[in-house]
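Removed: one protein chain of the complex. Kept in place: all other protein chains.
First chain written, first letter: the chains are A and B, and each begins at residue 1.
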Amino acid sequence: MSLLEVDGLRVRLRGGSGLRTIVDGVDYRVEQGEVFGVAGESGSGKTISMLALLGLLPEGAVVEGSVRFEDRDLLGLSRSRLRAISGRDLAMVFQDPLTSLHPMLTIGRQLTEHVRRHLGLDRRSAERRALELLAEVRIPDGPAALRAYPHQFSGGMRQRIAIAIALACRPKLLIADEPTTALDVTVQAGILRLLDRLRRENDLAVVLITHDLGVMSAIADRVSIFYAGRVVESGAREAILKRPRHPYTQALLDALPHPEAPRDQKLVAIPGAPPSPGNIPAGCAFNPRCSYTRASCLVDVPPLARVEGRELACPVDPFAER
Amino acid sequence: MSALELRDVVVDYERRDGGRVRAVAGASLSIEPGQIVGLVGESGCGKSTLARAAVGLVKPTSGSVVFSGREVAPLGRRGRQRDLARLQLVFQNPYSSLNPRRKIGSQLADALATLGLVPASERAGRVRELCELVGLPAAAVNRFPHEFSGGQRQRIAVARTLAAEPSVIVLDEPLASLDASAQAQLANLLVNLSRELGLGLLLISHDLAIVRHVADVVSVMYLGKMVETGATRQLWDQPLHPYSEALIKAIPHPDGNGFLPESLPGEVPDPGLPPSGCRFHPRCPYAFARCEAEEPPLVALAGERTAACWLQPEGGPAASPAERAKLVAGGGVE
Partner (left out) sequence: MSVLTFRARAVLRGRRLNPGLRQPLAVAGAAIAVAWIVIAIFAPLLAPADPLAQSFTPGIGPSWHHLFGTDELGRDVFSRVIYGSRVSLPIGLILVLLAATIGGSIGAIAGYFRGPIDGLFMRMTDLVFAFPPIILAMVVAAVLGRSLQNAALAIVVVAWPSYARVVRGLVLTAGDSEYVESARLLGASARRALFRDVLPNVAGPVLVLMTLDLANAILLLSGLSFLGLGAQPPQAEWGSMVADGTNYFQWWWMGMFPGLAIFTVVLAFNFLGDSLRDVFDPRTGFRREESA
């Protein structure tokens, strides 16, 4: 049994004119202690699918499917039960720590409050734990940090603090939504190294959501590529990023500049743009932008099929020899 | 004569709580006609401020900005000097630089009208040409900005600057809010425009990988100062300044190999309180006594490269910081 099992997750949000499908039938598994990368561009549904896990969807959202965490269905839980789990066994870190940290409370308050609520520690132990956590995320001068406010820290430090809060109760799974997107590249490297170390030390599973395939390649064990609310390819990081078989994955990689590729290698842009949730093409959502389309692609939604050690949603499979 | 030249530009600004901050502490760079110069650096390095000073949106505290041989007067209350119209700027956020309530065709036509370069009867035709130049369909003329994707909006912004028939365009993080494919598209467009129209481009970006693909020359900034410049290929293969080296090693590789980028210790200091001596010394792995005491000037090295580091002596051969550090350690003072 995997730590997290998502089957047929479908999320529809209330838009201006009725419901729109943002996540359209997504399956994946996350094992204990592994870093599972979810890659996709804007409109791919990657963030919304995670918010569904934690019950953070906006008013009027319709969710179908099943999300089993340690064999408990998260979707069926009451709000109070869900809150008991999230924060303790399941934690999330967002892109912008400025908005996920409370601006008016000291770091110490935010850390200890969290720990006391979920673990029932007294103030002294909670403070000790808070200092431990700050040391783990390498925030210098813990005691001073406890008395400081979020705005007194830089973006990278705030993200470390957000990670510390997330890990306060030693969760089994951490969901990180674009944790480094807003950060400078050297700061990003620091956070990636931190995440990598923390997960090894704590046997922590991480779901890493990002549009940056380089970030994915740095720490993910397995990767899943989202497009227009569906999973199009999924498997071991090296296999997917070195030998992609889905046309979208390949196109994404072709559009990215690799720091070591020859300079005059042209960046190949994918024609068109990712579809917005209201305008998903019929059949395979990628077909208007794909160079390998066949007639069937315009009609049938390709199922995610198991193909030689990976999952692939492309019956055409143009790179089958990889 | 360079198309655009910045000489020892210093820009101070007032912070909300009254203090003065030196956002740019003496930066020089030049753009030749048809050349693409990349300016890279992380937060707090002052590259955006430098971009604005380069086009006259901000008045430099000292130093000069020279465009086609003439000094650039900062924007005052009246309209900008006519001949400065050929020096343009593309902003980072394509949403906020376009008026959401007007069709883009009329906004482009408006730009032409303001510039007075094209008579009214020919404007519609020129608007269509501009759209074509940036790869937008002719029908785009009748649509509103919100009907386009981020990448297309950015191309509209580029089209608008092209209306001025510029010789130099400064682009402040034009790729930052775009997704991978739109970035590739815009990057390719910029290179093509530069080659076809002989445009000089100053591309400011924190994304080094893309800059490497697009720029002919790269300048690296740290905390308000230029720390290294050189031809892209050489700089990449052999960075001479420890900060450039660190930046390059911090870039992730999207190839599935599991390369974990390297980070720098410490944090970027507050630009209002720069460290003594070399601004980078607290975080530099090669720092030695002199670095804390004196600030190294930007000096010319062999092969048209410059670096501001005590490890790199003026006129010296290009050698990596690690190699130079060994020499210094072995032989004493450089």
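FYI, a contact is a pair of C-beta atoms (placed from the backbone, for glycine too) under 8 Å apart; a residue touches a chain by one contact, two chains touch by 3 or more.
Because the structure is predicted, anything quoted here is derived from the model rather than measured.
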Omitted-chain contact residue, chosen from B:L29, B:L89 or B:V127: B:L89
Candidate in contact with the missing chain, chosen from B:V10, B:V66 or B:L115: B:L115
Options B:G79, B:G303 or B:P317, residue touching the unrepresented chain: B:G79
Options A:K46, A:R199 or A:R289, residue touching the unrepresented chain: A:K46
Hidden partner chain, residues of chain B it touches: 55, 57, 75, 77-80, 82, 85, 88-89, 91, 93, 95-101, 111, 114-116, 146, 157, 160-161, 163-164
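Criterion: only the chains that are shown with their structure count from here on.
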Separation of chain A from chain B, taking each centre as the mean of its C-alpha atoms, in whole Å: 32
Interfacial residue positions of chain B with respect to chain A in the complex: 42-43, 149, 151-152, 179-185, 187-188, 206, 208-210, 212-213, 232-233, 236, 246-248, 250-264, 267-268
In the complex with chain B, residue positions of chain A that touch it: 41-42, 154-157, 184-190, 192-193, 196, 211-219, 237-242, 251-253, 255-260, 263, 265-270, 273-274
